[in-house]
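Reviewing the structure listed below.
Of the protein chains in this complex, one is absent; all others appear in place.
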Amino acid sequence: MINTLLQGILLGGYYAVIACGLSFMFSVMRIINLAHGSLAVAAAYGLWLLAAKAGIPPFAGLLIVLPVMAVIGWLLQRFILERSARGGTLLPILTTFGLSIVIDNLLFEQFGADTRSLAPFIGNLSYASWQLPGHIFVGKLAVLMMVTAILILGGLQFFLSRFALGRAIRATAEDPDTAGLVGIDARGVNAVATAITMVTTGIAGAFLGMRATFSPYAGGPQLLFAFEAAVIGGAGSLWGTLAGGIVLGLAQSLGAQLHPQGFLIGGHAVFLLVLFIRLSRSRLPVLDKVGALLKPSALLNLRARLRSPT
Amino acid sequence: MSHLSIRDLDVRHGLLQAVRGVSFDLAKGEVLALVGANGAGKTTLLRSIAGAHLPASGRVLLDDEDLAAVPSHKRIAKGIALVPEGRRLFSQMTVEENLLLGKSCGRKGEWSIDRVLDAFPNLKPRRHAKTGHLSGGEQQATAIGRALMSNPDILLLDEVSLGLSPLVVDRVYAQLQALLTSGTTIVLVEQDLARAMSVASRVICMLEGRIVLDRPAAAVTREHVTQAYFGLHRASGERSAS
Amino acid sequence: MRRETQNRPGEAFLSAKGIHKRFGALVVLDDLDFSMGDGEAVGIVGPNGAGKTTLLSVLAGAYPPSAGSITFDGTEVTSRTAAERCRSGLVRTHQIPKPFSGMTTFENVFVAASHGSATSRDEAYERVVDSLSLCGMLGVANRQADTLGLLDRKRLELARALATQPRLLLLDEIGGGLTDGEASELVETILELRRRGIGIIWIEHIVHILLQVAERLICMDAGRIIADGEPKTVMSDAEVVKAYLGGTPT
Amino acid sequence: QSGDTLKVGFISPRTGPLGGFGETDGYVLDLARKALANGLQAGGKSWKVEILDQDTQSDPSRAGQLAKELINNQAIDLMLAVSTPETINPVADACEAAGIPCLSTVMPWEAWYFGRGAKPGAPSPFKWTYHFGFGVEEFHKAYVSQWSLIETNKKVGVMYPNDADGNAIRAHLAPALAKSGFTIVDPGAYETGTTDFSAQIALFRQEGVEIFNSFPIPPDFAAFWRQAAQQGLTQQIKICQVAKTGLFPSDIEALGDLGLNIGSAAYWHKAFPYKSTLTGVSGTELADGYETASGKQWTQQLGASLALLDAGFDALKASDDVKSKEAVAKAISTLKTTTIAGKVDFTSGPVANVSAGPIIGTQWVKAEGSKFPLDYVVTENATDPNVPVGAKLTAYNG
Partner (left out) sequence: MTPNTSFASNGISIERWTKSSRLALASMAAVLALLILAPAVLGAGAIDRMTALFIYVILAAMWNALAGFGGLVSVGQQLFFGLGAYFTIRLADAGLDPFVSVFAAAIVTGALSIPLSLFMLRLKGGEFAIGMWVMAELAHLLVNLDRLIQGETGTSLISLNVYDSSMRRATIYWLALTAMAALLGALFILMRSRAGAAMQAIRDNEEAATSVGVRVTATKRLLFVLAAFGIAVAGGLWLATATTFQPKTYFSVQWTAYMIFMVLVGGIGKFEGAILGAILFFVIETFFGAAGVWYLIGLGATALIFSLYLPRGLWGEVERRFDFQLLPVGYRLKLPGPTKIQWKE
């Protein structure tokens, strides 16, 4: 049981990493980015190319791939997302859907259908583990992902709420015209925001490639988990995404305990349950407290309250 | 030398011409009351000065520099700040964050969050509330505060007192008075004529996109303005030659 | 055209008892009692953030009170939705206008006319044209609502509310930003509604307009009613002057 | 002109997630077209042959649409469909509906037969569609033979997904294996796309299984097997026998060191001693030819696709009237031939419309002196003794 819980939580760290960039776009910039998975896979291919053809190990490869991703993000915003975001919330769905098809198939055209993985290039990290008493194994890569998730999501949350640029990003996302009127260079800020997103997407791609295998069309299946984590986490909160990832991971692990096919069903069912409880809070006072606890921003408020004397 | 000058400005919304051939000059420290009926084009005019809406033709000059190619976020860095009609706050962000955003352009000056909260004490308890949850008046106060945070040279206020209770209106006007002494130029859209003329050094009345009256405040009576609203001045060539 | 009132003489047309409203820890309405008779015109003033709009929202059913009950025309409506209250004749306008931005002015009002009370389509058309002309919006009838200026949006709020054939109209700051001439036309319109027997609750900071219509004035502060009565008396009440008018009684 | 032209449809997944299966089809089709350049002799007449190859993009809906398009607009005389239920079943259903003979291979025949609505014991509901290749029985034979090569406790941990192969295997293979003396530890079906397998791994560890058997798609297996290594399961596994994943070298390469010594089963291997009836090439010639032409390592799909073409054209040759759909269907139903992938015999199948084919135990080992990192060796030959065994099975954890 403890093992199940532990593995579930660690799995949550993986989901949180995968969801991070998506959540950033979804909750901060209000863009449903259907190309998120494809972009992550593209980054994984970048790392694979460096590792397999140039002998640069993936962790070093990140030093090359992440800046490239940032530049791609910047270009993406300038030439694609900016235009489409102006047309409301729906249009970016079409844009990023189109983008994902283009990316997937270009990858296929370039790399074929072969399954690839970054795991062969990182020694035994992909399956190395620490053994705890009670036959519990903790995967090193899983811990690394969890730590990364905490660092990225925490760092971004801190950046968004405490830094002028972070505030500018949020303001621009809400109303770019008015952002201009208060002196924010909306285009620039959005391009920076997308660049940040793409860096996190690049990291997601790296872990995706190290944890399992990928092929040109591998982006889609990961997308739904990422969305679930982001939505459970609640709009506007990146910490929430971490919580969302963990809730999802736990639900799946526990679901698998109940019934072998319960892994996916458990995750989906808990996702819907969380939404339901959140909705019912206003109607059923009993659920009020549970819902408030489930809303990850409650945690944040608590922290804020603890910190500020008022 | 005029500080802000508008030359033959035409602004359109699609087919509709909202501002037609408007020209005027403002000296530093002047307070202009811009009045006119519903739909006269006041908001459109202010927005095109602030760079939020591009004019079809004509020019906006700041200290003789043409602003045509200057986007809105750079105009505020040059000192032109707008309190937009309808507040346009960032509703997901708190009062404090909205005010801090007013500092984005990086202009130095004496306005700070504390000073804004002193000017609008009713905001103090709502400092960490999201502005989307504020009352109408609280929002308006935040919008004014946000513009002040950029320490503007030229402050454009669209419907300043809209939604403010009389007590707060008094405070706003007291603040404007204080700004005047520090040499800020102000353009004020205000329907309460008595109020507007108590601070204004000049009154411009617009009708259907045109200026139909432009006079020093001292030389204008309530009747003049009221007549101008209905277009009675058009024939008598009241437009100033400045 | 007006619907029959069911209430018996002596009973309040609209009454709210013990209304509390909290948003998290913030108490916005604090044990507030309020009632009014049929066809009455009540003005509400009060400093910013006093809870006026919140009171209106609770009365109209936009959100439920944290505690308290509301009866309208002899029926308990506390748990009714805003839409149900609207169809029984209790309708509000929004302080910050909420037009149906993708539809034309005409269509905006048509939705209200055809859903606010049960009617035939032709009757609904009739009512749309009536309220558009009453609010002077015939000229912009075919304009998409998101191209309207702020004042037209406010008028649209009024026209939409009118088209539902209300018996009690809750108005939230529809007089701000009007020129003197426009303001007196607005007063005329409201008086016309009064003549048609429609009751009015009107929140307004432009006190002199309000006084031309209101027979009774309420001043709120910090979620309570601090003065209630004949407008002149309320306006000169010391507490009102202190909290609201700031030493310049009109 | 259609009077003397035979049109044959060939549908396979060349792009999309199943693209690995179709990767070699271009090469195989080239060979076939070359062999047919001078026409096909059938019924005492020489026919011009046109092979109309189509790519399903791995999309079953598209597969069905393509089949209809070939039937309706191209008036094909015979349909060939290859690789995975996602490709074959929609095509076969379209042919069954339109009355066009259809021959297919490379998916367990149970999933083809029962998966399309046939009921056990009842007469075959299919008139126009035929399938050849491995089924559960062959897996059973191959596994029993392979797993007896190494001393184990005969405890088998199985991971069968809730899909075509998985369900057919669970229903029929597991009981058969149990009968042959193996203890089956089955945590139950899992859904593809599962990313965490702690529950199953814990069970296998607890039960002390030494043989592992699975029918996963590559991403599922990679996630599972790394986790198994992480949690110490792999150290106790002596035989890791996977199907589906491990068909193609890239799946195994992606596993890094963990991929070495994984056991697999092949529906074709270049060591098969047969020659293609259509092109005349042998197994080694086919594999080497492909490696030279493409620069990539040979895969077992080469032989399977070519075998389908072999069988299809053999049936055409054997039919009384190639232009009669009924005659062609009849020729298939009585077809007896030996393709590059072995025997095809519809007269003695396990059920009507099906001819069972071999599946051979194999293993992925580190390659010596090759430009490719892995070598694919035959370790047993129970289902087709003609195939030479090339190497001794090495223990996974050995």
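A, B, C and D label the chains in the order they appear, each numbered from 1.
Keep this in mind: contacts are C-beta pairs under 8 Å (C-beta built on N, C-alpha and C of every residue); 3 or more make two chains touch, one makes a residue touch a chain.
In this text, all values refer to a predicted model and were calculated from it rather than measured experimentally.
J.: Of C:Phe106, C:Trp202 or C:Tyr244, which one is in contact with the hidden chain?
T.: Residue touching the absent chain, from the options given: C:Phe106.
J.: Thinking of the whole complex, not just what is shown, which of D:Ile11, D:Ala42 or D:Ala164 touches the missing chain?
T.: D:Ala164
J.: Which residue from C:Glu76, C:Glu188 or C:Glu215 sits in contact with the chain not drawn here?
T.: Looking across C:Glu76, C:Glu188 or C:Glu215, the contact with the absent chain belongs to C:Glu188.
J.: Can you list, in ascending order, the subunit D residues touching the missing chain?
T.: So the residues of subunit D touching the unseen chain are 14-15, 54-55, 57, 59-62, 64-65, 68-69, 71-73, 85-86, 89-90, 93-94, 96-99, 111, 114-118, 125, 161-164, 166-168, 189, 191-192.
J.: Hey, which subunit C residues sit against the chain that's not shown?
T.: Residues touching the hidden chain, for subunit C, are 60-62, 81-83, 86-87, 91-92, 94, 98-104, 106-108, 110-112, 114-117, 121-122, 124-126, 129, 132-142, 145, 160-161, 163-164, 182, 185-186, 188-189.
J.: Touching the missing chain, which residues of subunit A?
T.: 26, 32, 34, 80, 83-84, 86-87, 89-95, 97-102, 104-106, 108-109, 220, 224, 227-228, 231, 235, 261, 264-265, 268-269, 271-272, 275-276, 279
Here is the rule we use: only the chains that are shown with their structure count from here on.
J.: Between subunit A and subunit C, what's the gap in Å when you average each chain's C-alpha atoms?
T.: That pair's centroid distance is 46 Å.
J.: Averaging only over C-alpha atoms, locate the centres of subunit A and subunit D and give their separation in whole Å.
T.: 37
J.: Which residues belonging to subunit C are in contact with no fewer than two other chains?
T.: Residues of subunit C never touch two or more of the other chains.
J.: So which stretches of subunit A touch two or more other chains?
T.: Residues of subunit A never touch two or more of the other chains.
J.: Based on which chains are in contact, what kind of graph results: line, ring, star, complete or other?
T.: Shape = line; chains linked end to end, path left open.
J.: Subunit D touches which residues of subunit A in the complex?
T.: 3-4, 7-8, 11, 14, 105, 108, 112-117, 119-121, 124, 126-129, 131, 135, 137, 139, 141-142, 211-215, 217-218, 221, 225, 249, 252-253, 256-257, 259-261, 263-265
J.: In their shared complex, at which residues does subunit A touch subunit B?
T.: 164, 167-168, 170-171, 174-175, 177-186, 236, 304, 308, 310
J.: Flag every residue of subunit D that touches subunit A in the complex, lowest number first.
T.: The touching residues are 15-20, 22-23, 58, 162, 187-191, 193-200, 202, 205, 218-219, 222-223, 226-232, 234, 248, 250-251, 253-258.
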